[in-house]
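For this view, one protein chain was removed and the others were kept in their places.
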Amino acid sequence: MKAETRTYWLRAGGAVAFLIVLALVINFASHGTFLQPGNVVRVLRQITYNFIMGVGETFVIITAGIDLSIGSLISLTGVVMALFANATGLHGFALIAATLIVGLAVGGAAGFVNAVPVVKLNLPPFITTLAMMQIALGLSYILSGGQPVPLQSTDFQNTGYGSFLHTIVPIPVIWMIVVLIVSSVLLMRTRFGRYVFAIGGNEEAARLAGISVGRVKTAVYVISGMCAGMVGFLYMSLFSSGSPQTATGNEMLNAIAAVVVGGTSLMGGRGAIVGTFFGALLIGFLDNAMNLLQINSYLQWVVLGGVILLAVVLDELRKRYLKRA
Amino acid sequence: MRGIGKSFPGVRALEDVSLDLQAGEVHALVGENGAGKSTLMKILAGALAADTGEIAIDGKTVTIGSPRTAENLGVGMIYQEFNLVPALNAVDNIVLGNEPVNGLLLDEGAARKRAEAVFAELGITLPLTVGTSSLRVAQQQMIEIAKVLSRSARIIVMDEPTAALTNNEITKLFEVIRTLKARGVGIVYISHRLEELPDIADRVTVLRDGRVIETRVTKDFPPDDIIRAMVGRRLESHFPDLPAVAPDAPVVLAVRDLTRAPSVNGVSFEVRRGEIVGLAGLVGAGRTEIVRAIAGADIPEQGAIDVQGRAIRIRSPHDGIAAGFAFITEDRKAQGLVLGMSVRENVTLAHLEQFVERDRLIDRRKEQATTREYIEQLDIRTPSTEQLVRNLSGGNQQKVVLAKWLLGNAKVFLFDEPTRGIDVGAKAEIYNLMVKLVNGGAGIVMVSSELPEVLGMAHRILVIRGGRIVREFDRAQATPDAVIAAATGAAA
Partner (left out) sequence: MKKFGPAALAAIALLLPACSSNSSSTTTTKAGPKTIGVSIQDLEAQFYQQMEAGMKSEAAKFGYKVTFVDASRDSARQQSQVEDFISRKVDAIILTPYDSQAIGSAIVEANNANIPVFTADIANASKQGTVVSHVASNNVQGGQQAGMLMCAAVHNAGSVAIIDEPEVTSVQDRVRGFRMALQQHCPNVKVVADVDSGGTRTKANADTGDVLQRYKDLKGIFGINDDSALGAVAAIQAAGLKGIAVVGYDASPEARAAIKNGSMVGDAIQHPDVIGAKTIDVIHDYFSGKTVPARIDVPVGTYTKANAQ
């Protein structure tokens, strides 16, 4: 095995080992509730949303950008999809598919708007996506009149909280697995993915190598918006309504935390979807465990913040250790 | 420094290296990239710890555990990439970390006095109150020197100090170095430019593969001997023989009236199949800007470019590559390479379409196979195709850049300072490669600040000044004096 590949597996292995030990400790402390299959599946279902948002954010962050608008976009796409679903005369699969496409289109369009000033005027994405965060939130309140838009159709219940195989595999988890595979292949095995890394590593070298930097950057923000649209769809299905209040401001921060805990560098050029999955899993595990252990909610914030810090610090120390050794 | 040894995983970087430096001496340290110069100097500067050996200053054995200790012991480093804060002015940079204070407040008057005193000692004047980012490289270097001096350095290490300087600036730097010598400062001088050693160095030490090969007084150490010691074999000549350009060779590149104010002003020239055209001139004359405009890195305001007789329109580097250009940039770290990516990923970056299967996924095995071919062909020293480019030495990094562009079968190669900062052995390999390219029918435009390189490696030389071609020489007519005269605008 090549040195780089070996380091990669060493890292992934380390992450898995850490999670396993943590899981065993929590399981012991919670008198065995934690590792019951039902609970594990539930944690997986619960992290789906954070993970899918993290996927879009991973693409953006690898290009050394940031997307702050994804939380608001969940609200906006949810409201638009609910309005669409109520207005159209479609039923069944056609309704679900058309609604999802609308959500992805709205999210993608918002991502495109995010990207234009970044690409054309070289403005910092922090600002443009911050503006989009406000715009999308405002639009979602305007379109919904400030109130949740209940779905009239019940066709979405299965996509929201249905399961395969007698409640063993929740449908959101299937979505998550599909997103995990598709996005990993896109990032690791295609030209586009390679260009994403190259732009984050050295934008000027990438440009001089003939890469259309503007197009690739635009694409990552569109992907990020579409991921938000997909999460908007899943939440809308789960709650049978599209609500402007779905976004509370924490979703985007949690997604970024999952990305960073997963080892993607905020400086760009380095990262992996699998890392984001582990990041989301760690955060989800902790949330769940602290609830099972009935830890005070304010203390939960402290612990979560501490874990994020610890993860990043450990990753940095490990890097330094590997460099020295 | 006595018996210094240092190992990295899988590499013996230094083995039993001893080096002494007297007060008021300039001791040159030369060797190919990867010979161990940087490692040795990092140990002296406290950035790395030695596995074996000891360091003594003024006869006293010292332990240099950190850069701070090194500074306190009077060791000052001037790296190739400066450590200045661009937004701060000269004075602030010089006192940075050592600011004189007046109670709780910064004492700006004292800081300024301290800076002025150092500059007076060095016999130079500089704008003190503008941000250093707006200063020229040579001026920034002077600030670096002043910075270490103001901390009473008695040992100064200079890493490739002349790499980015013009001839005038080099002369000025040498004056300053002589002033330092007179004050009893010892200088370790690392350089690839062997021709400048007789001017400035008292002794020369050659490192190869982590070992000291030889130390001699400079005047007893002719360049040919130094080179032999460096590469371990005698080089026949710096430059390979250039094949003649066929008289009826077709024009591969025609540039007409290329303009991008203020640096490029109406440049027209042609390059024929199998021809190397050298662009000579001073730093800032507009040579880099000309090749950037041709390659599409910058968009020209006007002008026409034909490749193999066909007019082409270039609005981006992407168009340039499609038109058959390969642009090997001056600054490989900032523009040529993605340092955090592997050798493989860098080599294939500009031509990934060649490695995409029908299912649109990248074929990694094919990438690796091709990369391995280039590693062999160009003798790139890397443990594997997956090594990060960041970990390679300068010469090997440059070869990775070359491999990237060889992959595309370009018709015209635009080389900007192709051998800057790389060692003699690697230089020769790059020259041989250029010959191979022209033999294969390519045309080459080469920008170079090293006069011997232009004279030795170009069929024709265009001298650039103020963004214009001011003189054209055939290889046979060109002499160093004539080229310099044209470049500086002196009557010739």
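Chains: A and B, in written order; residue numbering restarts at 1 for each.
By our rule, a residue touches a chain if its C-beta (ideal position, glycine included) is under 8 Å from a C-beta of that chain, and two chains touch if they have at least 3 such contacts.
Bear in mind the structure is a predicted one, so any value in this text is a computation, not a measurement.
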For the chain that does not appear here, which of the shown chains does it touch in the whole complex?
A
Which one, A:N114, A:S224 or A:T246, makes contact with the chain that was left out?
A:T246
Would you indicate which residue among A:W175, A:Y221, A:Y235 or A:F278 is in contact with the undisplayed chain?
A:Y235
Going by the touch rule given at the top, which residues of chain A touch the chain that is not shown?
30, 33, 36, 38-39, 42, 45-46, 49, 141, 146-148, 150, 157, 160-161, 163, 167, 170, 235, 238-241, 243-246, 248, 251, 287-288, 291-292, 294, 297-298
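In the analysis below, only the chains that are shown with their structure count from here on.
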Hey, how far is the Cα centre of chain A from the one of chain B, in Å?
43
Touch list for chain A against partner chain B, complex:
2-5, 185, 189-191, 194-195, 197-198, 201-202, 204-212, 269-270, 325
Could you list, by residue number, the parts of chain B that touch chain A in their complex?
9, 295, 297, 316-318, 320-322, 327, 329, 334-342, 345, 349-350, 352-353, 356, 360-362, 383-388, 404
